[in-house]
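See structure below.
Here the complex is missing a single protein chain, while all its other protein chains stay put.
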Amino acid sequence: MAFLAENKYGKSRVRLMKVRRLDDRHDVKEWNVQVLLEGDFERCFTVGDNSKILPTDTIKNTVYSLGRSSTATCMEQFAKELTAHFLEHNPQLTAASVEIEEKKWAHVVVNDKLQPTTFQQSGPESFTTQVTQKRGEGLQIQSGIRGLVILKTARSSFAGYIKDPLTTLKESHDRLFGTEAMAVWTYDRADLPFAALRADILRTLLCSFAKHESLSVQHTLYAMGQAVLEAAGAVKDVQLTMPNRHCLLVDLTPFGQDNPNMIFVPTDEPHGYIEAKVVRQA
Amino acid sequence: MAFLAENKYGKSRVRLMKVRRLDDRHDVKEWNVQVLLEGDFERCFTVGDNSKILPTDTIKNTVYSLGRSSTATCMEQFAKELTAHFLEHNPQLTAASVEIEEKKWAHVVVNDKLQPTTFQQSGPESFTTQVTQKRGEGLQIQSGIRGLVILKTARSSFAGYIKDPLTTLKESHDRLFGTEAMAVWTYDRADLPFAALRADILRTLLCSFAKHESLSVQHTLYAMGQAVLEAAGAVKDVQLTMPNRHCLLVDLTPFGQDNPNMIFVPTDEPHGYIEAKVVRQA
Amino acid sequence: MAFLAENKYGKSRVRLMKVRRLDDRHDVKEWNVQVLLEGDFERCFTVGDNSKILPTDTIKNTVYSLGRSSTATCMEQFAKELTAHFLEHNPQLTAASVEIEEKKWAHVVVNDKLQPTTFQQSGPESFTTQVTQKRGEGLQIQSGIRGLVILKTARSSFAGYIKDPLTTLKESHDRLFGTEAMAVWTYDRADLPFAALRADILRTLLCSFAKHESLSVQHTLYAMGQAVLEAAGAVKDVQLTMPNRHCLLVDLTPFGQDNPNMIFVPTDEPHGYIEAKVVRQA
Partner (left out) sequence: MAFLAENKYGKSRVRLMKVRRLDDRHDVKEWNVQVLLEGDFERCFTVGDNSKILPTDTIKNTVYSLGRSSTATCMEQFAKELTAHFLEHNPQLTAASVEIEEKKWAHVVVNDKLQPTTFQQSGPESFTTQVTQKRGEGLQIQSGIRGLVILKTARSSFAGYIKDPLTTLKESHDRLFGTEAMAVWTYDRADLPFAALRADILRTLLCSFAKHESLSVQHTLYAMGQAVLEAAGAVKDVQLTMPNRHCLLVDLTPFGQDNPNMIFVPTDEPHGYIEAKVVRQA
């Protein structure tokens, strides 16, 4: 009467802090790893036959053991090693996917002097990667940035939209434009200087957001996606999600005051939601 | 060089509290609504032409205005009215999707007496629905439950799995099995007694979770999915996500104490992650 | 030049799940424990002398070890055992304080039949206790409820308040009154049927909230506090914190619709904040 359709399993929130002890300083990486596996697991679901199940506890152990032996310094490389390991040692698998989120740690700098073994976490944005390997096919490597909270106080308007009987929004030619952006881009090959590319892409996103004469969130989102494709030849496509974190102009007229685009209420809800993928023309 | 691929936009976290004032009592519904629209928006992205854009602020207004005029008492019905409204009034749209999460409010009962105008919120689980309408096609109606935190202290084992050099997990024939389950099921038609069906399905999920002789999370998940399909003929498929919220047995031997499956540490991370879809056989 | 003033230390978020295996059913308690110690620790701070420091790791171990040996079934009793243990074994301490939050788990009931080894978590409210023992003095035992989300849709008005040039609020004689209440009460002795008292007090809070003809949040808060003192003779005082979770009436007049106290926007911010302590007259 019933059958098993798509399914996957694995381990989430495997947290790994790795300290490299160099001669003149330490480096730290903090990664939050998720591993998801697909394969021939039907009998596990239907009759409780676990003979092909690699326990999620072992998946966790694998993250730490490979964390020790790996020489990877960027998370894309480490994710590739993990997917390769799981596919190599587990013939029952048809695919393995590893997603890593990196919290940003930087050396503390005091009076222009870097403190070699002391770190401060920064954010709120974090870095992400997802490496997916289907057996017998190539790797798909996506990297991204999550929680990039940015704001333009000029060069942003929104006008010329549909007016209907439920419209109350006033057109604006000088509004605040704030968003908590998420970007995910796809690389066209698996062997790239991922850390340098990520830095380029982040710079490009910020630069195009800053300079754009925005006519809408959509308009700026597309310009940012285009800019990434122009700046990074190894990127095939970029998905951008830009919820519109509204800053509402406060009406001060009841108090006899004007409000020359000066006093706003930032609100988290409701919020506009805009997402799109910009793809390199073949 | 670049082109626009899939894209959507809309309004998230539109919160609506609706009070119905009946003769002998009040009823309240608290809904958190998200509306996402797809259509012919390319020129908005590429050149900032907003002439086909229904502002997200108007989307929000629409939720409140229809909330007033609607007589829907279940959120599936209200979501259908919203998708129909957006498609009818906006020829530029190819699809509209409405997702609603309902926070559970119940009348306060004191000494077996229902208080007709006083309510208490319960949870942590909430109810969800997602109605998607593509122009010219039928409706897809999915409903679900999110955040259902459940625990079995008997009838749960995990053994017979793969052992490899990275295995440290001990087999168990009497373990705690806790999960924060999410279920999403698809109805085979659009005109159903959704509230009664939801209550049936929730009861079925709890009952099968309670009675199952579990050999693994996967095994129980599948049994729960099967039970839903048996209990609810209008359900085509059910997707279950059951992260394994581990309760780890504490090792008390350093203190000269035994631990007869009695003292556990509940942990949120890392956690196992298991998801699968169970589909009705045609 | 500097000296050490008040200080304390301990362990937070020690999570304990305890399963009691009775003949006909299991019982579970999930407690989140915090232990804070005060005493003669000056040399630890000033010169790094740890000779009087009980490590926070040992504090954690103590919670699990006493969790095993204790026969306490309510958290007030367990907290008393913990404070007594720390003071007895650590002469350097002047005070020990234990705070416990209990997540509510109830047996699943299907078709009126209790499932003896299956549980569902409920909330959002949780139960709390704080037991403080200063050496040579009596115990202070406080218990409480946190996150009690309640709503009145009738019998709530707010009028007659100060009007000044910055007033825009309209008086209301029929408003929604929602709050996420927190209550903490102090017992007048240390040996009481805490679980039964807690149930009484919760019932009393809900009942007085339901029945009160509210002229303000303050007015209802005081009535609830009074009711607790009347219902529970062992309670010396009760502190209530009732942030006003506003439900704002939506203005539908731009759409040609009325809104007869029917459609509201629940908001989390900003919110009114009201707290007060009601004390039994000597």
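Quick notes on this structure:
As written, the chain order gives the labels A, B and C, with residue 1 at the start of each chain.
The definition used in the following text is that a contact is a pair of C-beta atoms (placed from the backbone, for glycine too) under 8 Å apart; a residue touches a chain by one contact, two chains touch by 3 or more.
Note that the structure is a prediction, hence the values are computed from the model and not measured.
Residue-wise, the contact with the chain that is not shown comes from A:Gln115, picked out of A:Ser51, A:Thr73, A:Gln115 or A:Thr168.
For the options A:Ile59, A:Leu176, A:Leu197 or A:Val279, the residue in contact with the chain missing from this view is A:Leu176. Among A:Ala5, A:Val47, A:Val149 or A:Ala196, only A:Val149 touches the chain that is left out of the view. Where chain C meets the omitted chain, the residues involved are 1-15, 34, 36, 41, 44-58, 60-62, 65, 89-90, 158-162, 164, 166-169, 214-219, 221-222, 225-226, 229-230, 237, 243-244, 268-281. For chain A, the residues in touch with the chain missing from this view are 15-21, 26, 28, 30, 61, 64-65, 67-69, 105, 108, 110-111, 115, 117-124, 148-155, 176, 203, 206-207, 209-211, 247, 250, 252, 254-255, 257, 259-267.
Seen from chain B, the chain kept out of the figure touches residues 165-166, 168, 254-256, 268-269.
As a convention for this text, only the chains that are shown with their structure count from here on.
Nearest to the overall CA centre, using the mean of each chain's CA atoms, is chain B.
Both copies, chain B and chain C, contribute mostly matching positions to the interface they share, with over half of the numbers common to the two.
The distance from the centre of chain A to the centre of chain B, with each centre set as the mean of the Cα atoms, comes to 24 Å.
Between chain A and chain C, the centres computed from C-alpha atoms are 37 Å apart.
Averaging Cα coordinates per chain places chain B and chain C 29 Å apart.
Touching of two or more other chains is recorded for residues 254-255 of chain C.
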